[in-house]
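Other chains of the complex are left out, but the ones given are in their true place.
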Amino acid sequence: AGKAETPAASPGTEKDTPVIVFAAASTKTALDAVAAAWKTNTGKTASIAYASSGILAKQIEQGAPADIFISADLKWMDYLQKAKLIRAGTRRKLLGNKLVLIEPGDADVKLEITKGFDLAGAAGDGKIAVCTLDSCPGGIYAKEALESLGVFASVEAKLALADNIRNALNLVARGEAKFGIVYATDAKAEPKVKLVGTFPEASHSPIIYPVALVEASNNPDAPFFLSYLKSQAATKIFTGQGFDILPK
Amino acid sequence: MIELDVALKVGTFNLEMAFRNDDGITALFGHSGSGKSLTLNLIAGLMRPDRGTITLDGRVLVDRARGIFVSPPRRRIGVVFQDSHLFPHLTVRQNLWFGRWFAPSRERAINFDAVAETLGIGKLLPRYPAKLSGGERQRVAIGRALLCCPRLLLFDEPLAALDMERKLEILPLIERLHTEFAVPIVYVSHATEEVARIANLVVVLNAGRVKAIGRPGEVLGPLGGESGWSRFDRVSVLTTKVCGANTAYDLTELKHPSGTIWLAGRAGPPGGQIRIIVRATDIVLSAGPPHDLSVRSSLSGQIGSIEKDGPLAVVEVILEGEGRLYAITTRHALDELGLDRGSRVFALIKTSALDERQAAVTPLSF
Amino acid sequence: MTDLSPAEWTAIWLSLKIATAATIASLPFGILVAYALARWHFPGKMLLNGAVHLPLVMPPVVTGFILLILLGRKGVFGAFLASIGIVLSFRWTGAAVACAVMGFPLMVRAMRLSFESIDRRLEQAAGTLGANRASTFFLISLPLAAPGILAGAILSFAKALGEFGATITFVSNIPGETQTIASAIYSYTQVPGGDASALRLTVVSIAISLVALLASEIVQQRAEKRLASFE
């Protein structure tokens, strides 16, 4: 019972104060495993709060007791950096991801993702599930990709916008949508979808999960966890989930 | 025809009721808390008896042994509840029409305007029940029950909140229902006079049991001796024949084998039977024929029994021919007049004390 | 408010359509379930009661997900519905279903309270006057429960205006088809600098619900006056 009373927001001077990580929801599986590994290695706890990057950024802006912020895109990290709420020196690219086109597991459409490929035709009267185009990072990348491939106008009417990648994935997995544009990590974790193809890296801005120490953090363990994220053990977990590990 | 024989236990109260009335108005009479309203609830189908049967005009409404229970709407029994239970969201007119709507159109025998007129609720038709006075509400409730043209009517003290004058206007309406449309009625009341006037069967309840049952004359006369009943509740019922009239003084002459009774006003054609209710406290006994008195009516008879009750005594007068009267006098008077069992007496009845509107022209089995 | 984009106007119009449809379509079910819970005794009553409350207890995403599983094109009932021509997924009708489901517990509770507070003796009186169960229900119980029915409808309508979690999960967010004010607002809150737009749309949806509220209060006050013996 007393555990819940842990004063997470009080000055983190005591040794066993957990490191509080604010992380984009899509990193949950991997980060939970990393935190568990860290705990076994060091005996210290990392408490990870998952939500959408935007909410987390605004909470940090409002003085949330976060030590580390892991964003799903660069924009929200920039937003905080501009407000001088993160320690710019600690910021780096943690993970990379790829954008892929998927279809339900029982479908069998072959498509090569090239400039002007006939996604609209392949979709027919079906829907293409993506994350919300201008708010959710996945959606933004998808829009860029489709635009640079010159097919956005033809498929725009067929897009079904989910509020997060996971939902878009779901729509495909349940067979509601004919295609979906999601991250490679998601596609890998969901057995009920099939990979149709990967979008060329050049077709969209790089998918990067940046990480940084929060300016207000005074938990001495926080930098250690931050560096643990680069450790071999962590890297293994991340790559196992399908993330790319980015140099620096 | 209504017949019932039921038992019910609610809380600590045990009700056991049985009566049968082949034709006419049954009066349920009893103290507060004696089980009158519960009985009506059983008849209306709002409660289920623990055991027993209820039959109306040969149709079994309830038979616990055989598992029969007819639902209230299929019973078509109109009820005037003790508190009016008007529908608050409907106007008076809509309340009145409510039952009518569900009555098969060929059974809509009772005239809307006539009922509204008699009950004095014509002006209230567009109003909502919350804006009515207590008595107005009760009159609307009576109208509602009448207008649904039921096969049986249950009245739970419908006239309690009304003045005597209104009562005397409404009672004939209730009675007409019975005589014109042959609707049997079960009527709950505290007022003996009300009961005696309209009923052909009186059931007296006491603590959930039938304590007395019979015709009004038989039941209400001997009632006074029992604890809890006042001597003012004692009435006698006499059946007389119209035999003439005094047109100059606007009086009707009623013949009884034992004498003549004068009634104010004109009451029916010669030869018709008239039932008269006489309160025991209204009768003056005389050892000889009356003279010099304002009393016009006297009946002769013999004293049957004398039942003493403190300073007073209830004297049963066995009238010549047929019938009996109960009179209450002081013991002192009896001794002074030397009256005892077997004495010849004259029972004097004031015309003004007889309510001519309570005298029923009776086709009943009396 | 004149600076609303055409897309936003579409979202507003759609929200109104969806909220109205959700409220009206769930009304008969809500009334039935509320009445059953208030007046009847039947086996499984507690289960029904629990089921009605589910959308309140479960996070909207879960509700949306369950709807997807049941009513989606490939869902258990969805496949059947599709075979008779009723497609809900990615349609505004599906959004209405999601909103109706989310508003259902609120609607039922309000109605149930009103049904429970009706004096049973009035229903009994109607029975003795020859009204069968159905007539008694429509002529007596239903009008007397009007305050609760109105309150339930308003709650459901307001909830439908604010709902997006279950909706977006079930039917996604297709501009012009299923993008309501609420999901548009949500999108705005997810981009840096979107606050102003989010606020603008929030004000619109508040205004709509205030109008609905005001209308319902006026209707109710009128009914109340009749029932009051004095004010």
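In this document, chain identifiers A, B and C correspond to the written order of the chains, with residue numbering beginning at 1 in each.
Assume a residue touches a chain if its C-beta (ideal position, glycine included) is under 8 Å from a C-beta of that chain, and two chains touch if they have at least 3 such contacts.
Note that the structure is predicted; figures quoted are calculated from it, not measured.
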| item | value |
| --- | --- |
| Per-kind copy numbers - full assembly in this file | A x1, B x2, C x2 |
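What we mean here is this: only the chains that are shown with their structure count from here on.
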| item | value |
| --- | --- |
| Approximate Å spacing (C-alpha centroids) for the pair chain A, chain B | 89 |
| Chain centre separation in whole Å, for chain C relative to chain A (CA means) | 35 |
| Between chain C and chain B, distance of the C-alpha-averaged centres to the nearest whole Å | 56 |
| Residues within chain B bordering two or more other chains | none |
| Residue numbers on chain C that touch chain A, as the complex places them | 61, 65, 68-69, 72-75, 89-90, 164, 168-169, 172-175, 179, 183, 186-192, 194 |
| Parts of chain C lying in touch with chain B, wherever the complex brings them together | 119, 121-122, 124-133, 135-136, 139-140, 143-144, 146, 223, 226-229 |
| Residue ranges of chain B in contact with chain C within the complex | 44-46, 71-79, 81, 85, 87-89, 98-99, 101-103, 128, 130-131, 144-145, 148, 150 |
